[in-house]
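Take a look at the structure set out below.
What follows is part of the complex, with its chains left where they were.
Labels A and B are assigned to the chains in the order they are written; within every chain, residues are numbered from 1.
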């Protein structure tokens, strides 16, 4: 049994980790860390866990935790994991960080976008970007994994094969993304009250959202050169789900939709969690809700010479906790879909 | 492996059966029956099943099906199961009927409330009412199981111990129930369009909803005498969930809340799926969503001498498909929570 500790288990992503790990056949949660609810019963914070979790929330002492765990998930605000990680911790156990601390390889870019001084820049180089379908082999050997952001997971996987194969011009890439409200976290803010979110849609972080450099860096690796793109997130009145609608010009307008499909299949045809939709079918977030699947579809627009790429995930699963478990499975040599092979919940 | 056939697999309850059975370790679906989608791929009807279900929808020939299956679930409109069931079918396999055809023991009551001539009244006596926590032993031996209605499951389980123990006066029982919209089914009706349901709540079937006699019959058995009660369902703008708020006078105002709790514990303390909430905690549908749990709470109102009972379930799980699987587990001698032991999905 893999002994698991969770720092930040009382946020939405942390709670989703708990939900997924409770039915994972090879893992057992031994530490429910929380900053706000120390000494309270976990099931009093999330009553869906009543009679399923008897544990009491504990603090967030990573070093103490490292002695009890084989793997630690940190689902915490930016900056915390960078502060807590150490050689001692990494020697004793694996760390899978759901925050952004180790996602960007360029510490200056990190500090510019996050406006935080990075507390352990030395580990940036070692950390592996945990986008399983792209970096699988590196993940298997990693001690420290930077679990990707929710928008980035969806945005990158939707475009990756076409960028990698030179089918689209990466400098024309525009990503218009839409997210359910759980992505905003469980903090008590007026802007996230039911009556403020319900019956409305809004853009936010226009031209300055922090997931932008993360997408650019990863797709830059695929393109083999740096790239700059437009990324606009929107808040949608639903609990879960991310849809990314991406626009790019074909590098050659004669590229056929069969060739586009072939590029996707080259990279994804054996991927359990990526579902390339049939011609004419577009992704909808409802069809992936509660699951680790990524649904991807595309339309070639003959009129404009553009291709419209569309991807959908559950932001809390493939966009956070599910991918973290997938990373754990890789690190511990388990079949990648262990504990994650279930159907999306509908309706 | 239990071979499973589903008649009506393309309704919401049928689809939930598919979702649950896909991860059931002892069951395998061999027949996806559908009236409307014969010869279409199941995953084209419910795209959440893409890459998980390759089957094509087949017709609803119960006799043919009986040769291929160990158990048949009928998630069909009222009257269909009664028409299709036969000695030949029941000799070959078990039938778990999610419609109302075999729930009421009095065929006249059935015909009066459903306005349908019952096609096989002879089987009514044999059929076992599949409320697992109450009729467990009979279910284990049954060939034909009448899976309870969603409102009824919630309403009965919430009140049962207090009626059985004579703590409340059954003739004062008033049940005000609220349901998510999946309970209305997947038929294309103006009344169930998004814009008609969203941002509104309404009562319906006031004083004449068909689940009324079902609740009365079952609670009448508990009371040891016939009873008449008020039942009012309401439509709530959410996908899933039923909340029953029930009001009844105590038979003796001196009965304490500890005595009320003791009555619940007498019947439910070892039940896996029933979660009796702590004092002061009330059920909310979000805490059971996606699961087979029943959350129950109560408040004794000293001012009025009444007790307010509250129960919450997921209408598609404990109120339909989950309870049907629980019944299947009982019939086939499996641990009752096989394939159902997972946490509710939140948010």
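Going forward, a residue touches a chain if its C-beta (ideal position, glycine included) is under 8 Å from a C-beta of that chain, and two chains touch if they have at least 3 such contacts.
In this text, all values refer to a predicted model and were calculated from it rather than measured experimentally.
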| item | value |
| --- | --- |
| Given 2 placed chains, full-complex copy number | 4 |
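One rule holds for everything that comes next: only the chains that are shown with their structure count from here on.
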| item | value |
| --- | --- |
| Distance from chain B to chain A - Cα centre to Cα centre, in angstrom | 36 |
| Of chain A, residues touching chain B in the complex | 12, 15, 18-19, 22-23, 46-52, 182, 199, 239-240, 275, 277, 281, 284, 286-291, 293, 295, 341-347 |
